[in-house]
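What follows is one structure encoded as C-alpha cells, with my remarks underneath.
All protein chains but one are shown in place.
Labels for the chains are A, B and C, by order of writing; each one numbers its residues from 1.
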Amino acid sequence: MKRLGILTGGGDAPGLNAVIRSAVKTASNVYQCEVAGIEDGFDGLVQAERWRLLTPDNVRGILPRGGTILGAANRGNPFARKVERDGQTVVEDISHLVVEGFRRLELDGLIVVGGDGTLRIAHELHQKFNLPVVGVPKTIDNDLGGTDVTFGFDTALQTATDAFDKLHTTAESHHRVMVLELMGRDAGFITLHSGVAGGADIILIPEIPFEIERVCEKIVARDRVGRKFSLVAISEGAQPRGGEQVFSRAGDEIYTARLGGIGHKIGAMIERVTGKETRVTVLGHVQRGGKPSPFDRWLATRYGAGAVRLAAAGQWDHMVGLHGQRIEPVALAEALAVPKRVDPNGEPVRTAKGLGIVFGD
Amino acid sequence: MKRLGILTGGGDAPGLNAVIRSAVKTASNVYQCEVAGIEDGFDGLVQAERWRLLTPDNVRGILPRGGTILGAANRGNPFARKVERDGQTVVEDISHLVVEGFRRLELDGLIVVGGDGTLRIAHELHQKFNLPVVGVPKTIDNDLGGTDVTFGFDTALQTATDAFDKLHTTAESHHRVMVLELMGRDAGFITLHSGVAGGADIILIPEIPFEIERVCEKIVARDRVGRKFSLVAISEGAQPRGGEQVFSRAGDEIYTARLGGIGHKIGAMIERVTGKETRVTVLGHVQRGGKPSPFDRWLATRYGAGAVRLAAAGQWDHMVGLHGQRIEPVALAEALAVPKRVDPNGEPVRTAKGLGIVFGD
Amino acid sequence: MKRLGILTGGGDAPGLNAVIRSAVKTASNVYQCEVAGIEDGFDGLVQAERWRLLTPDNVRGILPRGGTILGAANRGNPFARKVERDGQTVVEDISHLVVEGFRRLELDGLIVVGGDGTLRIAHELHQKFNLPVVGVPKTIDNDLGGTDVTFGFDTALQTATDAFDKLHTTAESHHRVMVLELMGRDAGFITLHSGVAGGADIILIPEIPFEIERVCEKIVARDRVGRKFSLVAISEGAQPRGGEQVFSRAGDEIYTARLGGIGHKIGAMIERVTGKETRVTVLGHVQRGGKPSPFDRWLATRYGAGAVRLAAAGQWDHMVGLHGQRIEPVALAEALAVPKRVDPNGEPVRTAKGLGIVFGD
Partner (left out) sequence: MKRLGILTGGGDAPGLNAVIRSAVKTASNVYQCEVAGIEDGFDGLVQAERWRLLTPDNVRGILPRGGTILGAANRGNPFARKVERDGQTVVEDISHLVVEGFRRLELDGLIVVGGDGTLRIAHELHQKFNLPVVGVPKTIDNDLGGTDVTFGFDTALQTATDAFDKLHTTAESHHRVMVLELMGRDAGFITLHSGVAGGADIILIPEIPFEIERVCEKIVARDRVGRKFSLVAISEGAQPRGGEQVFSRAGDEIYTARLGGIGHKIGAMIERVTGKETRVTVLGHVQRGGKPSPFDRWLATRYGAGAVRLAAAGQWDHMVGLHGQRIEPVALAEALAVPKRVDPNGEPVRTAKGLGIVFGD
C-alpha cells in the first residue's frame, strides 16, 4: 500500500478534519503510506488537478476545526450527474471518470467519508468497477445503519441542547411558548435526544406524525397547573398526521408562508389555537458547524485510523462502525440496507413519554 | 429606609437575576433594609398578592441563571392599558393603582429594572405622583442612552458570535452564503459587534439602509478571488434603501413570505441574484437566554448594589449608568432623551469598513 | 410498589440530578409510586429525619444542574464505619441501621446511584439482609465494569479537552511544555480520551508505567523538528516505572513537594532534563462539576427511568448498564467483579500510538 486517497462528501459534520488527520498520520506512521487528499468529493477525481498530498505536517492543527479542509461542494452523484447540454438539463453517468482519476493518481485504495448518499456511490463504484473503497460513516442526523452512532451527531446535540437551555429561562420569565426547529428530514434523533436533554415538553419528529390538537392540549394543560411556558422541539421533517392540508385549514396566512419551515407553521398554529405568545428559532446550519466535541474527535480519530487499517487489510467495500466500545468493519451493503430511524415504540421514546413529554400521537 | 420594592420589566436579558440578588444582599447587609420582589413588572403592584419578600437566603444560587425570578410577563403600560370592555378594546390609565400598590406594600422606594419603555413608565410615575423610583438600565440591544453599555448585551454577543464561528467552517466547506439574522429592531449593535467579532463579510443594520446590489457585488467579488463563501450578518430591523418594495420587485414568491423575516428575504434575494446556495439562520430568543457572561454578572451585580445606594441617598428619578469603569447616577430624563444608535460615521463602523466589511451603503 | 427510596453516594458526577429527576417522574407518572430522596448517601437512612419526599414538582429545573440535590457527603461505609470512642477511632458495622431506616421509611425498594464503593455496599446489603436494591452506575473515571460508559465521564472529557485546547495555543506561542494533570487514580480513561481529543503529544496513565526518559526524548525530538512546544496529559495516578524513587533521585527539591501531585513532579523533571520552560495545570474538581453534557443528561435520564423499571420488575441486586445503544440489567456482582481499565494493548491505545503519541513505555 503506497498511496491512499481520501475524500469527504455530503453535508458538513464536525469531525471530518479529525478523520482526515488521523488517516494521514496513521497511514504515514504505521504503514509508510502516502495520502492524497481529493477536493470536493468525487469531483476532485474527475478533474485532474483537484487534489494535494496530505502529510502529518500539513494536517497539523486541524483536529479541533469544524468543516473539512478538502471541501465538500460537489456537483452531485457521478452515476447521475446533471449537466447542461444545448440549454437543457440532462443526466449523465460519468462514474468512469472517477475511476480514471483514481488510476491517474495511482491510488491503492480510496477512503470515502460520507453519509448515506456518498457511501452508496462508493459501494456502486466497487460493485461496477471493483474500485477498492473503504467507508467512514458521517451524518449529524445519526440515520445511518451499521453503526451505533457517527461523529458530528454529538456536537450537533450540544448546539441544540444549548439552545434549549437558553430558551428555557426566557420562556419561563415571559410565559411564552418557544419552538425550536432542528435538523432531521427523515430521522428525529437530534430532536429527540436534545429535546430530552434540554427539557422540552413536546417533541415532534418525522417518525411520529403528530396531531396539532395533542400539542396544544399539552400547552394548555401545563398552563392550567401554573406552568405558563412550554418548549417545543421539532424536526424540520416532522409532519402533522394528515399532512400539509392541516395548515391549510388554519387559513391562508400560515399556508402561504412558503419560505418559513415547519417551525414557523407550528408556531403560528399554536399561537392561534392557544392564544399564547409563541416565538420560533430555526437553528439551521449552526448545527453543522463548530469545534467537534471530545466524543466526536475521539470517534473520528478512531474511524480515520480504522479506515486505514481496513485498507491495509484489503477489506474493501466495508466501512468502519462503532458497536458498543469497539470499532468494527461493516459491509457497505449491510450498512446501507436499512436506514436508522427512531423507533416509535422503543425504550428511548417510552422513557421520554414516562417523563411526561408529548409526541403528539 | 425599611423596605424597597424591585421589579423587572420588558424583554428578557441575562443578568436580571444578578441585579435582584445584589440589590437584596446589599439592602440587607449594608442597610438592614427589606426587599419586596414584585412579580411581572408593574402588574404585581396593581394586584395585591403578586409579590414576595426576598432575602439573602431565598436569592441564593440565582446569580448565574438567565431569566428573572420575578417574571416579566406584564400586560402593558399602566398609563395606557388595553382592556376589554363590552367586547371592545379600550385604553385606560391605571397608573394610580401602581401607586396604591406601592403604598399598600409600605415601600420606601422602588427599583425598576427595565429598558426604554419600562424606565419611561418609572420616570412618569415619578413625574406625576412623585413616586420614589430608581432605575437599572437593561437592554440586550444596547440602545439606551446614559450608559456605555448595559448587562445582557455581552451575553447576547457571545451567542451571536458563537453562531458565526459555527457557520464559518460549514460555509467554507460547502461554498455557501450563510445569513444570520440577529436581534435589533432599531439599533444594530449586536449585529455590528458580533459581525466584526465573528468575521462577517457583510453587516446590515437598521442605521444604514442597504442596497441589495452592494451586498451581491461583495459576494460575487469574493467568489471571483476564490473566497467561495460569505457570511452575512443582518439585524431584524435592517431595511433596504427604498423599503419593502425592493423585495416586491423580486417577485411574489419572496414578498409573500410574511412569516419569514428580513433574513429569509435577503437570503432568497441573494440566491436569486448570485446563484449561490444560501442558508438562513434566525437565532431569535436564544439571544435573550442563558447564563450571563462574567462581564454581565459583574455589571449587573454592581448595578443592583448601586441602585440600592441611590435609593439610600434619596436620589430618585435616576438610574445607574456605566461610564468607563465607574457606576454613576444618571437622571432618567436624560437617559431617555436620546436613544443610542450605531453612528454610521463613527470609528467602529469605519474600522469595520477598513477591514473590508460591506454595509451595503 | 408504593414508595421507592433513592440516594447518591461517592464522588460527584454531572448527571446525578438528571437521574433523580427521571426516576421521580417515571415512578410517579408510570407507576404511581412515591419517591423518598435520602440525603448524603446511606447516612440519610441511619438518621430518621434525613430524607424528603421528591415529586415531579420539586425536581423541576434540576436536569441541567451539576452536583446532587441529595448531597453525597456521607461518613463512610456503614459496614465499617469509623467512630470515635473514648478518644480512640474504632471501626463498627452499623449496616443494620440502614435496614432499620429502610423499614421506617416503608420503602419497597432502594435505588442506589454510585460508583464502585457505593454499589458494593448496596450489593452487600442485598446479600446480608436481602435488601431490595437496584443500582445506577456513576463514575467520571469510567472505571466500572458491566457498562460501556457511565454519565459524568463525557462532561469531564469536555472540561479536560477544553483545557487542552486553551493550553495548545499558548504553548505554541511561547515554545513551552504544558503539563495537564487530570483525574484518574486507577484508570486513565479521562486522560487518554481527552489527550487524544485535545491533541496531546504525551499521555501518561496508571495502566502504563512510564519512563521519564521516553517522555523527555519525545519533547526533545519535537523540538529538533521545529515543534517547539509539547502538551503532556497525565493522570493523577500515573506512576513512573520503578516508582516514586525516580523522583527522589532527581533531588530533594522535587521529592519534598509533598503537596504537589504527580503533575508538578513531572513538570519539574521535564524542565530539569530538557531545559524547556514548563507550566503545570491541575484541573482538580473542576472536572466533577458543571452542567452535564447532552450525552450525560440523556444517559442519566435513561438510567433513572431504567432503574425504576428494574425495581418495578423486582430485579433486585442489579444495576442498569449501557451496552451499545441499549440499557440493560447487569447483576451487581458481575459489574463489581472486574474494574474497567485502559487496555495497554487495545485498539484505542494502538490508535493513539499510530498518531505518534508517546505513552512513556
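The rule is simple: a contact is a pair of C-beta atoms (placed from the backbone, for glycine too) under 8 Å apart; a residue touches a chain by one contact, two chains touch by 3 or more.
These figures come from a predicted structure and were not determined experimentally.
J.: If you put the missing chain back into the full complex, which of the shown chains would it touch?
T.: B, C
J.: Check each of C:G71, C:G101, C:G114 or C:G354 against the chain that is not shown and name the one that touches it.
T.: Of the listed residues, the one touching the omitted chain is C:G71.
J.: Among B:K25, B:R50, B:R81 or B:H318, choose the residue that contacts the chain missing from this document, as touch is defined above.
T.: Per the contact definition at the top, the residue touching the missing chain is B:K25.
J.: Taking the full complex into account, find the residue in B:E124, B:D165 or B:E211 that is in contact with the omitted chain.
T.: B:D165
J.: Since one chain isn't shown, list which residues of chain C touch it in the complete complex.
T.: Where chain C meets the chain not shown: residues 11-12, 16, 65-68, 71-73, 159, 162-163, 165-176, 178, 228, 253-254, 256-260, 264-265, 268, 279-290.
J.: Please give every residue of chain B in contact with the chain that is not shown.
T.: Contact residues on chain B toward the absent chain are 22, 25-26, 29-30, 56, 63-64, 148-149, 154, 157-158, 160-161, 165, 193-194, 196-199, 291, 293-295, 297-298, 301-302, 305-306, 323-327, 347-348, 351, 354-356.
To be clear about the criterion, only the chains that are shown with their structure count from here on.
J.: Line, ring, star, complete or other: which describes how these chains touch one another?
T.: line
J.: So what's the Cα centroid distance for chain A and chain C, whole Å?
T.: Chain centroid spacing, chain A to chain C, equals 31 Å.
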